[in-house]
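The complex is shown incomplete by one protein chain, all other protein chains being positioned as in the whole.
Chain nomenclature is as follows: A, B and C, assigned in order of appearance, with residue numbering initiated at 1 for each chain independently.
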Amino acid sequence: MKKDDTRGPLYYADYLQLDRLLDCQRMQSALRGRPAHDEMLFIIVHQTYELWFKQVLWELDAVRATFRGARVEEEALGQAVLRLGRIVEIQRVLIQQVDVLETMTPLDFLDFRDDLIPASGFQSVQFRLIENKLGMRRGDRLQINDAPYTSRFIPQDAARVEASETEPSLFDLIEDWLERTPFLHFGDFDFWREYRQAVDTMLAADRAAIRSHPTLTNEEKARQLEGVEATAARFADLFEPGAEEPADTPGRHFSKRALQAALLINLYRDEPILHLPFRLLALLSDIERNFTTWRQRHAQMAMRMIGTRIGTGGTSGHEYLDRAAERHRVFSDLSALASFYIPRSALPKLPAEVRSRMGFTLQSPR
Amino acid sequence: MKKDDTRGPLYYADYLQLDRLLDCQRMQSALRGRPAHDEMLFIIVHQTYELWFKQVLWELDAVRATFRGARVEEEALGQAVLRLGRIVEIQRVLIQQVDVLETMTPLDFLDFRDDLIPASGFQSVQFRLIENKLGMRRGDRLQINDAPYTSRFIPQDAARVEASETEPSLFDLIEDWLERTPFLHFGDFDFWREYRQAVDTMLAADRAAIRSHPTLTNEEKARQLEGVEATAARFADLFEPGAEEPADTPGRHFSKRALQAALLINLYRDEPILHLPFRLLALLSDIERNFTTWRQRHAQMAMRMIGTRIGTGGTSGHEYLDRAAERHRVFSDLSALASFYIPRSALPKLPAEVRSRMGFTLQSPR
Amino acid sequence: MKKDDTRGPLYYADYLQLDRLLDCQRMQSALRGRPAHDEMLFIIVHQTYELWFKQVLWELDAVRATFRGARVEEEALGQAVLRLGRIVEIQRVLIQQVDVLETMTPLDFLDFRDDLIPASGFQSVQFRLIENKLGMRRGDRLQINDAPYTSRFIPQDAARVEASETEPSLFDLIEDWLERTPFLHFGDFDFWREYRQAVDTMLAADRAAIRSHPTLTNEEKARQLEGVEATAARFADLFEPGAEEPADTPGRHFSKRALQAALLINLYRDEPILHLPFRLLALLSDIERNFTTWRQRHAQMAMRMIGTRIGTGGTSGHEYLDRAAERHRVFSDLSALASFYIPRSALPKLPAEVRSRMGFTLQSPR
Partner (left out) sequence: MKKDDTRGPLYYADYLQLDRLLDCQRMQSALRGRPAHDEMLFIIVHQTYELWFKQVLWELDAVRATFRGARVEEEALGQAVLRLGRIVEIQRVLIQQVDVLETMTPLDFLDFRDDLIPASGFQSVQFRLIENKLGMRRGDRLQINDAPYTSRFIPQDAARVEASETEPSLFDLIEDWLERTPFLHFGDFDFWREYRQAVDTMLAADRAAIRSHPTLTNEEKARQLEGVEATAARFADLFEPGAEEPADTPGRHFSKRALQAALLINLYRDEPILHLPFRLLALLSDIERNFTTWRQRHAQMAMRMIGTRIGTGGTSGHEYLDRAAERHRVFSDLSALASFYIPRSALPKLPAEVRSRMGFTLQSPR
């Protein structure tokens, strides 16, 4: 009755290929004649991770395809938002799974840990593909023991990971799309001059408030004024036509043009036409945050599992993960965008004629 | 460099059998020439479920083995508690995964839904094994269309599921273990007479309080007194030597002897020697609750996905799951045990001599 | 240095009124001279619930205000979506809090349970307001002991709850808004005739497939054909101009006009102009589902806490909550909307001229 070439009725176990799927758990400790009960958990946790990574790649590839054309179909934007939203929900599961892995005590791990050497989670091809397709570049990565990050892979895997570095990443595609956004210029209305003026007014008010403050000490005033000047410098840089990429924080940075578009989308997100772009950018930021949280949770778990010892992969898992959580960022510009916000009340009002011309106002059909 | 019989260094992808694991996703919609993007998610979600089910069975089998002997090694109890605690954490992930599945909209599901007919989640062998190994009996199950629950399986799967019905279930083993607990009788000290007396005193006080209540109407008093009498009847039944199994609620019921032991363990859980048994019973209750929650979430999702239509398996998934959530219970006696509690202040004090003889007090080593 | 009328610098504790907030915990067990440690948890859990209820009402009122006008500002729709999304996140916390409450064991609860009689969670004014403002009507409620649901309140609270019954509920406002949606009619293009035709074609194909099925028994065919006819009847009713409200399921039902609009929004959700309305309807469904889950978790917890006894409020908390979870629904029409979906491939294609006239296509500004 089983499904074969003549294709009888579909059977659940055949559909999901359970025969093979549930036969992929090979405990090294059992092969060595001293089965360790908890190795099964270790295998299953990592296999579910890999299945979810496949799904994340599936969605990432679809979203990248959407943004690949010169023109993103409006209809496709809604779909891209749903798919990025799905990645976020998958990440919630990935994070939750750390709690399951933590039910394995260090002592139980020791029962089979040595059997795994030198295999290591560093060797997950799919996770490297996710990083690269998001937009991580070789130079942004933490170096482990001075070896390239692909050195731990077998040649065909290394080749696959390296190939992904040359594809246009989600970061690249989003940057392009932002740069192409039609809302960067509003015809005659010089938005950025108005915005800059609003910023200047805001900063001047900040300085005055600090200087005339009744209870602050002079030292505190000085420190707060320094803060205002730092903000002013960041704004100046944003408006400056010059150097494209500030270099003070790790990870990637959008071109100013793209950054300005992202800023506009966030500032005027209540315009219906900008709601989907706004959601899209927010989700990219969520995805980055969740991978950071996941790495941090893993770092804590690695510490708990093997303490400060060297991991099966030959490095301190805890330290690597902790530092990667800090450094392996792609969309940090989006997470820090709030640096450039000004209060809504100070926001330049777009002339009605501009709003209508930009398609900001929808005409109800008649 | 790949791992083969001569066994080179272990490689992550070989260890996890990723070649096969990540090759088990066959989209029916693609086979039919119109690939539906979301079918991948549908497959991955169900495959991760099945991997977790394998892990749950792995733990369940280990715990059952622990309780199989005539005497449960004290050392094994701590392990059983850790393993049941692991099942609870896995269930948290199973429930979280429903949120991922819900990112698929009904319209996206319709793109490939018909391709799946007549496959259905009812055909998950592993989930039926979990139910049976927990202690569900054929007669306790919801009937679907008057057919036995195994009618949807291919013969070898049906045989496997049926075989599991004959194994001693966790319910059976726990019941045996409870009946064997040495704490049911305390030598000369007639605990149950004392307890019954405490119960009677408590009930009498309840009745008096209601009758003399200054503001309750007579009707309200009557209703509350009825409640007290219902409680009294339940207590009477517990102490009665007679019929072993009350039949007013669905699912399985412990023998009175086992029920009394469970009660004792909960009432005196602060005694160090009873802490592990107390945790064990609490976890069994957690596991049941989580499967109920999981079924309820699935019922909601089924409604959302196909409305009131018939599912791919030929029944209304929503209705089945909702009713199964209510009926497919095994350890409901533990969840309802609080019916028999009396306040700690009314609890019979165990004579010091009894406590020491029972091993309730530990002697510090010198 | 504390903030007073002359208003010095704002202080965290003054801002949050911590003096009062952290002084609202009065343990009844302590007042009675035998403080029960866990009563503090009981109070804090319920107080955090009430604070969150206040926030939910705050958002609900804002969303209702948005939909109150004859015309919903497009800008306001994005805001409404963010606010409903916030309610969903709050509900995740409410559900998570049940896990905290469950760390109180039944025995610990018994230490102060009698001190609380006859107070009860049924007396939460804010929760009744939420229900009423969502759209629950008096007649849809479960009756407790034949008394109106307001009978447990003091007069001023009863009055407040009753007053909320007369306000336009979110259900009413959404129904109005759906009925007003400009997309119900597409000028000359008779969408519903086309849709009906697509439905008929789909149903005919379903019937043919079943009849010619090679392996199904006649009985199974008959049962599956019954299912098709039930679907057909539901569709017929939707298209029928007649009776507005089907009565076979509990809770509220949209007018057919509103239901058709909701259906359209879901079917054409990829049109950018429909994305926000689509999200809005999905969130209403999420909110309902989460309250259902919350009630179900509470029902389980009530069972565990007091077994089958009568609660402090004089009813069986477990049973009430379980049945309320089933009956207290408002937006079930949205959750069951998938009943009316047809596959995208069978969906009538809207003429380009229609799409442009409806504002479905946005014109990029130049």
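Quick notes on this one:
The rule is short, and it goes like this: a residue touches a chain if its C-beta (ideal position, glycine included) is under 8 Å from a C-beta of that chain, and two chains touch if they have at least 3 such contacts.
Please read these numbers as outputs of a predicted model, since none were measured by experiment.
Touching the chain that is not shown, out of C:A62, C:A208, C:A222 or C:A236: C:A62 (per the contact rule at the top).
Listed residues A:Y15, A:F67, A:F254 or A:F340: the one in touch with the omitted chain is A:F340. Contact residues of chain A toward the unshown chain are 34, 105-107, 109-111, 113-114, 145, 220, 223-224, 227, 230-231, 234, 266-267, 269, 282, 285, 289, 292-293, 296-297, 300, 303-310, 314, 335-345.
Annotation for chain B: contacts to the undisplayed chain at residues 8-9, 74-75, 77-79, 81, 182-183, 215, 269-273, 275-276, 278, 357-359, 361-366. With the whole complex as reference, residues 1-2, 9-18, 20-26, 28, 37, 40-41, 43-44, 46-48, 50-52, 54-55, 58, 62, 82, 85-86, 89-90, 92-93, 96-97, 99-100, 102-103, 105, 115-126, 154-155, 157 of chain C touch the missing chain.
Note that only the chains that are shown with their structure count from here on.
Overall, the chain located most centrally, as judged by its C-alpha mean against the mean of all protein C-alpha atoms, is C. Of all residue numbers that take part in the contact between chain A and chain C, over half occur on both sides, making this a same-residue interface.
Computed centre separation for the pair chain A/chain B is 38 angstrom, with centres defined by C-alpha atoms. Centroids built from CA atoms put chain C at 32 Å from chain A. Residues of chain A found to touch two or more other chains are 9.
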